[in-house]
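Next up is a structure, given as structure tokens.
For this depiction, one protein chain was excluded, whereas all remaining protein chains were kept in their positions.
This part shows chain A:
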């Protein structure tokens, strides 16, 4: 038992995890626990992105909403800075990738993204725009 606790604590220390429950505001039945990530940043465009923390992930899981591939294509941009992690949904641990454009790709195929509610107060990890024109 002691060994198990030590292993669990050291895993949490290395991965930075949060066991508290996060409930999505758009779909209250969508509950997330055990949010874990090693926060190792992949930066494909060399944008020198800053580190992200678990409280930001919690905010995204709370305020983002499930979207389709079409919505992703039309309304969001990818930054190319991303981290990987795991989250428990309905007692199942699911891997995810979070792109700094506010896009969370869950390994079971669902995509959640930081849209209107999430993009408040100049939230940094936000690329959502209803209309993409930049002229």
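Rule of thumb we're sticking to: contacts are C-beta pairs under 8 Å (C-beta built on N, C-alpha and C of every residue); 3 or more make two chains touch, one makes a residue touch a chain; residues count from 1.
The rule is short, and it goes like this: contacts and distances are computed from a predicted model.
Set against the options "FAD:protein FMN transferase", "3-isopropylmalate dehydratase small subunit", "N-acetylmuramoyl-L-alanine amidase" or "Sarcosine oxidase subunit delta", the UniProt name belonging to the omitted chain is "N-acetylmuramoyl-L-alanine amidase".
Of the candidate positions A:35, A:83 or A:119, contact with the hidden chain is made by A:119. Touching the chain that is not shown, out of A:33, A:56, A:88 or A:127: A:127 (per the contact rule at the top). Taking the whole complex into account, chain A touches the unshown chain at residues 44-45, 47-48, 68-70, 72-74, 77-80, 82, 99-102, 105, 109, 119, 122-129, 131-135.
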